[in-house]
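The structure under discussion appears below in the form of structure tokens.
A single protein chain has been omitted from the complex, and every remaining protein chain is retained in its original position.
Chain lettering (A and B) follows the sequence in which the chains are written, and residue indices restart at 1 in each chain.
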Amino acid sequence: MAAPLLSIEGVSVTLPTPRGLLRAVDGVDLALAPGRTLGIVGESGCGKTMLSRAVLQLLPKRATLKGRVMFNGRDLFTLPPEELRKLRGPELAVVFQDPMTSLNPVLTIGTQLIETLQAHLGMDTVSATRRATELLAEVGIPAPGQRLRQYPHQLSGGMRQRVAIAIALSCEPKLLIADEPTTALDVTVQAQILDLLAREQRQRHMALILITHDLGVVAGRTDDVAVMYAGRVVERAPTPRLFRHMRMPYTEALLAAIPKLDAAPHAPLPAIAGRPPDPTRPMPGCSFAPRCRYSDALCENTKPTLDDPEGAGALYACWHPLQ
Amino acid sequence: MAVLELEDDKVAAPALAHRRRFGGLFFAAMAWIGLIVLAAIFADVLPIPSPTEIDMLGKRALPSAEHWLGNDQLGRDMFSRLIYGARVSLIVGLLAPVISVTIGGMLGMLAGYFRGRFELFVTGGVDVLLAFPPLVFVLAVTAYLGQTIANIALVIGILGIPAFTRVARAVTLSLSEREFVTAARALGATHTRILLRELLPNVALPLGAFFLLGVAITIVVEGALAFLGLGVPPPTPSWGSMIGEGRDSLDIAPWLSFLPATFMFLSVLSFNIVGDTLRALTDPRPGQV
Partner (left out) sequence: MVRFVGKRLFYLVPVLLAVTLLTFLISSLLPGDLAYTILGDQATPENVAALRAQMGLDLPIWQRYGLWLWQVVQGDLGRSFRTGEVVLAAVTERLPISLELMVMAEVIGLLIGIPLAILCAVKSGSAVDRFLTGLAFGKLSLPSFMVAILLIFLFAVQLNWLPATGWVPFAEDPIGNLRCFVLPAATLAFAEWPVLMRVLRSDMIATLQEDYIAMAKAKGLRPWRILLVHALKPSSLTLVTVTGINIGRLIGGAVITESIFALPGVGRLLVGSIQARDFVILQGAVLFVATGFVVVNFIVDMLYAVLDPRIRYGRA
């Protein structure tokens, strides 16, 4: 592919806890070309949010980082703070999961939009206000002029998330990371928000990383999908291929766990038995082995590596991939 | 995993709190308190000169074999006055909070338990009491009723009622909703029984911690009164009055004020440390000092 915009190379994140060293992210490699979309899917606790925080350099103070994150040819981990600050907004932007907590409750929507425009684009208040109104209209908020003077709690959840998206897009970033952007929203609003993100991504030729626990969300909206489990990427492939020819038993189980409209009423939902492994205790073999129905002694003793044996641009880490 | 991030901070915090709970500072504070309490109790039998014996020839004398910490501006032995002064501070310091905690604790518990108009009445009353300039209240009452240890302790005690009412009410409110109270009521326990057997033991601990803080504050208030000459009248020595009397000698003998000030500071600090430690035990919130 073309020179990647974002290249995550061997990134690990560890946190000290009273119970031991917690391995939140354990050696992840990912790449994203400009204008392409990547979906990162996994259960709660698999490390996907920690990974995004690592890229954004917003980890808690006690976390230790290993590896490199190259963005536009620069290593984000070694960038001086002032350089990093200038990047955020115009190059790299983020939308968090819960807009009720990610928007400052005591500042108006207008202030939170305009300050970004002023900080990075050096706009004066009048032009910034005008641009802010345009942005709000673009993300589908009615009566945008009025909204500028309102506070976050006066808006509905869906509208708040649109505001957060407007803020993220305000400086025309090259990469937008959306961390579970619809999880905190009503089901009816989720599709609207995802469509909004998709539309903006296309129009602006922006790279997008969509983080979610729901495989259904990435179907049809992303170019590539990476599935994470217990801090590692266990399968990565172009989206259509992943859904049609998935290899990891975990991915299969994830897909099966999505409720289907055409299932018989009261049909039991095939949830994945067991729970994710304790991130403070590293396992010798495959992390999914205890819950996998195809696992055997090899799986429990030797960790599979992420490879592409078929040379099809689809990687997976499994001793007994599905056929 | 924003959840993970938060958890990691919360998980680390109690470990920190545990380590500092009963540190060296706590024991030092307890030691000092023990020391002055003992000294105050056994003041009469200690081999020290009389605190009221005036010796105009030995005014502001420096420490000697006979007068371990020297004399004050009227030739009285400083060390002895410091120890007898501890008596006044401790008696008032302990008596007043006892009044506050008994009345305040009771009112607070009843208000938090019975709710309704009684609670409104109590909280309103507390607000009114708080609106009064406290020192003026003390001054007014002692000026009219006389400056005795009992009166001073009584008034300071009354002024301390709001704080204890608040604590008792807050704790009772949170406890009243818990299952063990509902269970007791379902078993047909009377109000008195619930209040005494179920709620009181749980309210007692935070009240006890506050009590010690109340002692610290009372010592300060009594000291302030004595400083202004409105505390226990001479010749009874009091740390506050010693500080006040030493004011005129600041240029030639500053230690006359600073010695009692240091004693008072150490005592107040000790009660504060012990009280705060106990309060931290009964009110676990990570990240607070």
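Basically, contacts are C-beta pairs under 8 Å (C-beta built on N, C-alpha and C of every residue); 3 or more make two chains touch, one makes a residue touch a chain.
Because the structure is a prediction, the values reported are computed rather than measured.
Q: Would you mind listing the shown chains in contact with the chain that isn't displayed?
A: A, B
Q: Consider the whole complex, including the chain that is not shown, and state which of B:Pro133, B:Gly188 or B:Pro201 touches that chain.
A: Going through B:Pro133, B:Gly188 or B:Pro201 one by one, B:Pro133 is the residue touching the chain not shown.
Q: Out of A:Thr101, A:Thr125, A:Gln146 or A:Gln203, point to the residue that touches the absent chain in the complete complex.
A: Looking across A:Thr101, A:Thr125, A:Gln146 or A:Gln203, the contact with the absent chain belongs to A:Thr101.
Q: Which of B:Ala61, B:Ala216 or B:Leu278 sits in contact with the chain that's absent?
A: With B:Ala61, B:Ala216 or B:Leu278 as choices, the missing chain is touched by B:Ala216.
Q: If you put the missing chain back, which residues of chain B would it touch?
A: 2, 6, 9, 124-125, 127-128, 130-137, 139-141, 143-145, 216, 220, 223-224, 227-228, 240, 243-244, 247, 250-251, 254, 257-258, 261, 264-265, 268-269, 272, 276, 287-289
Q: Since one chain has been left out of the picture, which residues of chain A touch it in the full complex?
A: 56, 58, 85-90, 93-94, 96, 98, 101-107, 115-116, 119-120, 151, 153-156, 164, 167
Going forward, only the chains that are shown with their structure count from here on.
Q: When the centre of a chain is set as the mean of its C-alpha atoms, what distance in Å lies between chain A and chain B?
A: Here the centre of chain B sits 55 Å away from the centre of chain A.
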